[in-house]
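The complex appears here minus one protein chain, its other protein chains still in place.
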Amino acid sequence: MAQDDPGATESRGPEGLGSQVLHRRRLTGDAIFRAVTGAAAVLAFALIALMAYDSISSTGPVFDRFGIWGFVTGTRWSPSFTVYGAIPFIYGTLLTGLISVLIAVPIAIGIALLVTEFLPRRVAGPVAMVVDLLAAVPSVVWGLWGLLVLVPTLRPFEQAVAGSIGHVLPFLGPPTPGPSYFAAGLIVAIMIIPIVAAVTREVFAATPRLQREAVLALGGTRWDVIRQVVLPIGRTGLFAAIILGLGRAIGETIAVTLVIGNSTNMAGSIFAPGFTLASVIANEFNEATESLHPEALIALGVVLLAIAVMINGAGVLVRRRFERGLNRAR
Amino acid sequence: MDEATVDGDVVEAIASGSHVPVAAKADRVTGGVLRVENLTAFYGKRKAVRDVTLDFQPNAITAIIGPSGSGKSTLLRCIDRMHEIVPGGRVEGLVEYRGVDIYDQRVDPAAVRRSIGMVFQQPNPFPTMSIADNVVAAARFNGLVKGKGPERDLMERCLVQAALWDEVKDKLDHSGTSLSGGQQQRLCIARALALAPDVLLMDEPCSALDPVATLQVEQLMTELRASYTIVIVTHNMQQASRVSDRTAFLTMGDDKAGYLVEEGATVQMFTQPRLQLTDDYISGRFG
Partner (left out) sequence: MLADPVALLRPTSPARQFRTRLVMALAFAALVVALVPLAAIAWYVISKGIAVINLDFFTQDPPGDLSAVGGGIRNAIVGTMEMTGVAAVIAVPVGLLVAIFDVEVGRQPALVIRFVIDVLGALPSIVVGIFVYSLVVVAQGHFSGFAGSIALAIIMLPPIVVTTEEMLRLLPRPIAEGARALGLSRWRSFLSVFLPTAFSGIFTGVLLAISRAIGETAPLLFTALGNNFFSLDMSEPMQGLPLLIYRNALNSAFPAAEARAFGAALTLVVIVLLFNLTGRWMVARSRPSGGR
């Protein structure tokens, strides 16, 4: 129906007055129809825009006090002293996001390759579905399991690493209390694997058949097919998948709150506790009674929103480039 | 990098620029290069082509003609073991290359495809590679050529052989897909030649090309004939009569499977075919 010309209301009814009445009634009906659907769209977006406006304007006092730049680059967060700065949380968000992407992407690529290149078709479908089940588990349940099972299980490994390599590489060093950036990154990685794998799978499956056959007809192995055409042609799409995963990762709230340890200290180690933009809001909002505290938290929300929009915007651009490139390859 | 079993003879042959078929030593076994005996190809339970027996004349062009649905492309793809990559694809019968049954258990299908090259209906150069890289890509990943120098020599030689060198020598770093259709197809031919096959299979290589490009490719085929055994599938009868030395005519039988009707020297087939059916097809009375 995308091919249909929109707004086509010509009718081919019988001639005569009767048809004119029918025609006008139909036009009115259609006009109302368009008005109603349009109104719904406009109203919905207007409402949401209003909400956004209300939220952002409530942050006025905070940005007045510290300046936008001052707030975004401020390193101290002390509600009791009415000092607010976003850096500890931006740091935590980006660090956790980076860790989660570093863990999730190779695994997702591996799964995607397995499904599109190695598994027989009948098995590939169910396998993909099972991986997607990871995404059906709600964030809070992952957080619960992460807190009570994953964190204690990880602790001895973290201590081992911190005690050995940690002496040479401080970001792998102590402290290792359990809840940490690393734990949060790991839990988020588990949560974004299904979406990154699904998109990557589509990217690889979109490799033109003609290209695959070219490699095979030239005496290539399955690895040659992957290396010569699947990965190069899918490069841009893969990048888009990674950005998509990163966008999801930074928005994760509840699972992160439960395993990240909730500390505004910016320790250098990934095994130290911390905060992300999303987790501090969840953690402090309902008890924010200090002066400007709620507004400062909302301001953090605005920062998070800005980062999310930037990352997802980049993703959309990359995805369009991928689609254009794919059309050229056909 | 660590391809331990590179065939020394072949590498030397490629490097020195003389085309040496991969196993000249095998000529003592049977005289021919390629033949097919009682070949039947299936898609699952359905027969696509049945009981084809053909000897392909070496250093000559054999055209396979026939209406659509007669299994011409399927037959072609059986020869370099490309039919079986399709789900349900199965082959019965014998395909003999230099005395070897290529469907023997011990045979690696990829090995067959290195000796029997294929050019597709739609030109398919690798889109993420330059022209230069396209030519040597297969030789490279098959471990047949190593080092910048030999690669460059190989690339130039193959592009010359494919009658493309003069047109692209100044833009070797341009993308493979930046060329016109006819040039892309010749690039694909160059890419196939880099493996030093001695058989070239061409599946309607000109049907996606304009008349000028078609003529270029046809001319190239006639030049290559001297050194390669070429089998071309075409639905264009004029092309078959222009270019080929021998012609085989396939058509779809009542069981919906293709079968070989008649085969012979091209001149003979087009002027005095033995069977009425052949004559009907060639004069355009059906198909």
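All chains are identified by letter, namely A and B, in their written order; residue positions are counted from 1 within each chain.
Simple rule for what comes next: contacts are C-beta pairs under 8 Å (C-beta built on N, C-alpha and C of every residue); 3 or more make two chains touch, one makes a residue touch a chain.
Note that the structure is predicted; figures quoted are calculated from it, not measured.
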Of B:82, B:112 or B:269, the one touching the omitted chain in the full complex | B:112
Given A:68, A:144 or A:267, the residue that touches the chain left out of view is A:144
Given A:114, A:210 or A:267, the one touching the chain that is not displayed | A:114
Of the residues A:50, A:165 or A:317, which one touches the chain left out of the display?
-> A:50
Which chain A residues would touch the chain omitted from the figure, given the whole complex?
-> 1-4, 6-9, 11-13, 26, 29-30, 32-34, 36-38, 40-41, 44-45, 47-48, 50-52, 54-55, 58, 106-111, 113-118, 121, 124-125, 127-131, 133-134, 136-145, 147-149, 190, 193, 197, 201, 205, 219, 221-224, 226, 247, 250-254, 258, 278, 281-282, 285-286, 298, 301, 304-305, 308-309, 312, 316
Residues on chain B facing the left-out chain by the touch rule are 2-7, 10, 22-23, 26, 29, 96, 98-102, 104, 106-108, 110-112, 114-115, 142-143
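Just so it is clear, only the chains that are shown with their structure count from here on.
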Where chain A and chain B are represented by their mean Cα positions, the distance between them in whole Å = 48
Complex contacts: residues of chain A adjacent to chain B = 121, 208, 210-211, 213-221, 224, 227-229, 232-233, 235, 325, 328-329
Provide the residue numbers of chain B that touch chain A in the complex, in ascending order.
-> 80, 82, 85, 87, 110-111, 113-114, 117-118, 120, 122, 124, 126-129, 137-138, 141-142, 177, 188, 191-192, 195
